[in-house]
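What you see is part of a larger complex, with each chain still in position.
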Amino acid sequence: MYLADQTWPDLGEYVANESLAVVPLGSTEQHGPHLPLATDHLIAEHLAREAADRAEVLCTPTVNVGVSPHHRQFHGTMWVDPPAFRDYVESLSRNLSYHGIDRIIFVNAHGGNIVHLREVGRRLRDDGVAYALEWMWNDSIPDLVDDLFEHNGPHGGPKETAMIQYIAPELVHEAEFERARDEGVVDLTEIEMVVHGSRTFYDAIDNTESGVLGDQTDATPEKGEQLFEAASDQLVQLIEWLNDQPLDALMAKPHVDPQPGSGR
Amino acid sequence: MYLADQTWPDLGEYVANESLAVVPLGSTEQHGPHLPLATDHLIAEHLAREAADRAEVLCTPTVNVGVSPHHRQFHGTMWVDPPAFRDYVESLSRNLSYHGIDRIIFVNAHGGNIVHLREVGRRLRDDGVAYALEWMWNDSIPDLVDDLFEHNGPHGGPKETAMIQYIAPELVHEAEFERARDEGVVDLTEIEMVVHGSRTFYDAIDNTESGVLGDQTDATPEKGEQLFEAASDQLVQLIEWLNDQPLDALMAKPHVDPQPGSGR
């Protein structure tokens, strides 16, 4: 159920009986010469809506702009600085608890958001407000991703390309696949991203001229559909798992024994 | 031109030659028993995209959740606290300037965002980063709004109802128009909102049981279309006006004479 399409009386039953919400988050950032800047927020939104509908839980509107300073050198990349992003998402999530929401899934399609969503999740959990999970779609189907593509690329690669071919084919420039690949990095092992154990790069432009990684020519809408179905299915199962947990089992455990001050 | 649909190379020409962006912002909050919670962000998004396309300027994705604590007692209302909202919008706007954007129109459809967008606008202007305008659609066509409706209501009234009837008719519950009206406040003069000059209410629920104001039965899709066309037209003209101003004329004027320290 998509929250924003409802009227407030429509939501009365849900608020009374349920306690879970799905919040899609993405980015608006360059994805090479072949994919739209919307790529990440489109993926997050479509997966979140699909799974929420199947699982009959609430899905909120999408947070479209995320933490993407590392793509800023490419035209049009939008971003919010990390402290502002965290505080915005925390405030939005904390206020959901006013309606009885105490478990949240951040459906995320942008790697740059992960650590910030985990940090927000900790704030909410350590304060006893809610239990929030960060879920990144491709992390739920690693084997399928590996099976489908030889060089899947962590950004703008064939897995994201295939997804957009399936979700929003009109936004994909297939004629640019070769340029994306040839001016990018096909195989991550080709580039020096770690020097003596330290990740030395900060920006995508440090490594790739086209802005992307992997072999885009390997993508097809059919593979996109496979990815979409498999990831949606994982998300539905995660929602059901989360709904089945007692709240106690989700929130922070107490201090180990002996308890502080117990002997005084 | 909708930024998020473009690839980064698509935007090269714009970035090189243009300097204006339109940013839609709304809310996700109760709009009575007849309208979806999406009402404000739908209106902002549709007007912004339409006018940006006509005027051939860049439109960003929408900020869907705004400052709506005053509607929180009604199911499903989402909100972000003012400092987090301001910082998020400021960061997003400030970072647009990295691509040469120095004039921004915040296309807004939620009254509760106005003062915060003005404050963000001041920060950007006083720092010399950009000149940003807050534009609220109904403020651009006050006479038409008055002509079309007897009791237009500042929230969830016939003007917003008509707009959604035109933009997203499938989300409107016409069967609930009478309830919206009868459990709300038709005529604002009926209620005591100001006591001896002081606005005493903080929340919508302080005044209205249905969450809305005005007479919703007065709304039609045709009136919605009129509003949409008229407001889009105003926004196109505003974009053109803003594009025509020299930057100097927009940014802060210098200190009056005698200049500080000039006599030393």
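Labels for the chains are A and B, by order of writing; each one numbers its residues from 1.
Methods note: contacts are C-beta pairs under 8 Å (C-beta built on N, C-alpha and C of every residue); 3 or more make two chains touch, one makes a residue touch a chain.
For clarity, every value in this text was computed on a predicted model and none was experimentally measured.
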item	value
Homomeric assembly size (copies in this file), of which only 2 appear in place	6
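The definition used in the following text is that only the chains that are shown with their structure count from here on.
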item	value
Chain B residues within the chain A interface of the complex	3-12, 14-15, 28, 30-38, 41, 58, 60-65, 69, 72, 74-81, 83-85, 87-88, 90-92, 95-96, 98-99, 171, 173, 176, 211
